[in-house]
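Here's a slice of the assembly, chains where they normally sit.
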Amino acid sequence: MLDSDDRARSWCVATRVRDTPHGALGLTDDDLRSIHRTLLLARMLDEAALRQNRMGRAPFVVPGSGHEGCQVGTAWAMRRGTDIWLPYYRDVGVVLVAGMTPYEIFLGVFAKADDPSSGGRQMPSHWGSRRLGIITGSSPIATQVPHAAGIAYAARLRHEDTVVGCWFGDGATSEGDWHEGLNFAGIHRLPVIFVCENNHYAISVPQSKQMAVEDVAQRAEGYGFPGVVVDGNDVIACYAAMKRAHDRARAGEGPTLIECKTYRYFPHTSDDDDKSYRSREEVEEAKHHDPLVEFGRYLETHGIVDGSERDAVRAEVKAQIDQAISAAWEAADPEPASALRHVFAEDDGR
Amino acid sequence: MSERNVVTAIREALHDEMAQDERVVLLGEDVGARGGVFRISEGWAAEFGEDRVIDTPLAESAIVGVAIGMALHGLLPVAEIQFADFIHPAFDQIVSEAARIRYRSNGDFGVPLVIRTPCGGGIHGALYHSQSIEAFYAHIPGLKVVMPSTPADAAGLLRSALRDPDPVLFLEHKKTYRAVKGEVPEGAFHTPIGRADVKRAGEDLSVITYGYEVHRCLDAAARLSEEEGVSVEVVDVRTLAPLDTETILASVRRTGKAMIVYEDNRTYGAGAEIAATIAEEAMFDLDAAIVRVGGPDVPAMPFATPLEHFFMEPEPDHLYRRMRELARS
């Protein structure tokens, strides 16, 4: 159990992590280039998916734009192959870091048979891949939180060096499962990191109608582990907070709750219209803190990526996405009668 | 009389109730500024005040639990669960609390609560925006379960639910919202809870159904009479609990053939109770075995069009064929 001093200290982290130079965190310039590419990929994938939706080729899409900074920044501190990922539907940036390809993502967007997440059974963005360690997610909010605790418990019992990352929105923090999952993780000091992408709305419900506090991170104290607040538009700050939490988890020091203040640029989903609940001014204002722009500036200041390089990357990414879309579009649909499969195991392997 | 679709009929009936009785409050996710994801309460936060049209946190157990508290203290809450698929976190509050408070207090307390939620599939909602939930709730004594299929029934039953002294689960099939239009009587008419309705009279075969399936059955019945001269009676159950066994049995006794159609997965579905009741009460009036047509026994309706279509229609015209088959048997 943390004593109040630890708790006090854990709070300061929130401010200390801002604007840390990447070198001190062990990030090389190449790391930053890859991060930059991933951020662009996430953003451009999003825009491409929305275009597919408007063209009538994708009945439903979930935009992530605005969240890329905290998604890619936090996910970057995780280890492919070793760690376990429980993203939520908005986390295109997280699953890209986890290893899902644009082609695989569009197989989901077009609900194709080879969609790795569900073979077209679930809506797009309901991520899952046993191979990549991405745990299948559902629509009901916050149900993955106790799963994350259980996986972390199992990993420790099996003496694995595994850290579990669990992402969710501000809305998720109101659910009973969120409370129960964090409490369990705190009691057993489990190697799990809870990342709240606080975009200040649960669809239309503003934060002020979801909670009477400004920082949901402060609830972590009540579960006996640190809560950290970071600027979700500051990719490196997000990485730093996640890295520290990851180190704590591996050192047996227990969970961390990281709250990333972020914003959603598009409506909740392609079915939503956000004009009734968000002023255009508010949305425009938020875009002035675009994590991609801020990260781009950082790269230029430190002379890692200049304008022309950025354009080159952008062009490559665009080509990659176009190619993924046409390949995914051509892929096979699921067989109608296959709807009857996989209710129960088809062999009895466990 | 004037033509309405289901969502408009619900919107107007609920609006009138809120306007007439300030004890009525609406609470749920996104019911305020956004007016609900189906726009049923659009503009109401401004009209009735944010204290009567309450945007709740994302917490279904609290939506129902808080509403129970309101109902215990003089209000007439309407709790909206955004999609029926998300009502499960509130299962305990509904089963252990709302439905048991009168019984456990020996009649001392009552819970006049209406829980509204859009259910059902065929709208490309995938596993978690397509579910049928009536079977879980119809089994709970102390809870009434209503599921209208037409604009008039939706308005009339919603008014009755709001006047009911006990908790009512009001199920709105999403596919009927805009697809189904019909005449709605003017004024604050009531449709009694607990009464089935014969939506089409017939002689050769009784089809017992509810929700959106009513319309698919009516279509098949119409084609059958045109193309085959088969006369099908379509009984809309409307209220699953308490079940109107009288109307159902009367129809079956007359036609001698019973088919029960429901969208939910077949096994242990609500249709089982209807079939069992007929088997107990009218078996010797039947000249064919009872037929149940339910959804496939898979966890929920998949997203991809071919899969969703297979769930709704495993073979082309399957309702038409099954009815014809039974009528001829």
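In this document, chain identifiers A and B correspond to the written order of the chains, with residue numbering beginning at 1 in each.
Here is the rule we go by: a contact is a pair of C-beta atoms (placed from the backbone, for glycine too) under 8 Å apart; a residue touches a chain by one contact, two chains touch by 3 or more.
Computed from a predicted structure; not experimentally measured.
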Per-label copy numbers for the whole complex, where each distinct chain appears once: A x2, B x2
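Definition applied: only the chains that are shown with their structure count from here on.
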Between subunit B and subunit A, distance of the C-alpha-averaged centres to the nearest whole Å: 37
List of subunit A residues in touch with subunit B within their complex: 59-60, 111-112, 118-123, 126, 138-142, 171-172, 174-177, 202-205, 209-211, 271-272, 276-277, 333-340, 343
Complex contacts: residues of subunit B adjacent to subunit A: 29-30, 32-35, 37, 42, 55-59, 61-62, 85-86, 88-89, 124, 126-129, 296-299, 302-307, 309-311
